[in-house]
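I'd like to ask some things about the structure below.
Shown here: the complex without one of its protein chains, the others still in place.
Presenting chain A:
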Amino acid sequence: MRALARLVARADGRGGTVLVELHSETPLLLRQTPTDDGVATVHLVGGAAGPIAGDDLRLEIEVGPDAAVRVHTVAASIALPGRPGAVSRMAVRAEVQAGATLHWLPEQLVAAAGCAHLAESRIGLAAGASLRWRDELICGRYGEAPGGAVVHTQVDYAGRPLLRQSLAVGPQAPGWAGPAVLDGAPATGSLLVVDPSRPAEPAYVRSDVTAARLPLAGGPATLWTATAPDAHTLRAHLTG
């Protein structure tokens, strides 16, 4: 399947946010859900199983000056194998203007056996923009070794590179399950918090050496990174 969905938000001038564009294409169905905190909240509903290798899915998000948007998904997405040699791709592009906030808090991505998936996010933040961006990857369904999955995240803040990371798991990624990368942890993820109103917090490591808080160099930003035995424990590490 191929799909391009698009979300454009603007401040309404009264402290709230209005969605001036909410374009869905199956299987990327965007649904606004009511909230009372002035943050426009959208749930991404998977309109089909997958992504299945061969799918090419794109989501564009634009948050105008002083607007605030929160995006959730209703369920984990499960990357599945398709025809041999095909790759599934989920590309998210987000632009967040000054004074605006984007919360991207989806459910987990599960890399099923035999999958070949690329999750690619490119986020441009203007100076003075805020962001909470969470990525969680589960390596295989229960008791299963994952196929190939790459989670690539590229974030710029005020035109300067803030974060570039590409986590690769599966048979094509040497040593991914070893002690230099995940040490057999089936769940891993990160939460990036960009908040120009708060100084970055100092580095901190959990005493069981499975999660850390890392102040970044390129802007007012902190990255939480974690490995965990399951999705539930991982989420507890990534609430910031």
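Throughout what follows, a residue touches a chain if its C-beta (ideal position, glycine included) is under 8 Å from a C-beta of that chain, and two chains touch if they have at least 3 such contacts; residues count from 1.
What we mean here is this: contacts and distances are computed from a predicted model.
Colleague: Identify the UniProt protein name of the omitted chain, choosing among "Aminomethyltransferase family protein", "RNA polymerase sigma factor", "Urease accessory protein UreF" or "General L-amino acid transport system permease protein".
Modeller: Record says "Urease accessory protein UreF".
Colleague: Among A:Ala116, A:Leu131 or A:Leu182, which residue is in touch with the absent chain?
Modeller: Looking across A:Ala116, A:Leu131 or A:Leu182, the contact with the absent chain belongs to A:Leu182.
Colleague: Based on the whole complex, identify which of A:Val74, A:Ala113, A:Ala203 or A:Ala236 touches the chain you can't see.
Modeller: Among A:Val74, A:Ala113, A:Ala203 or A:Ala236, only A:Ala203 touches the chain that is not shown.
Colleague: Identify the residues of chain A touching the omitted chain, counting contacts across the whole complex.
Modeller: Against the missing chain, chain A presents residues 152, 154-155, 160-168, 173-183, 188, 190, 203-205, 209-212, 214-218, 223, 225-227.
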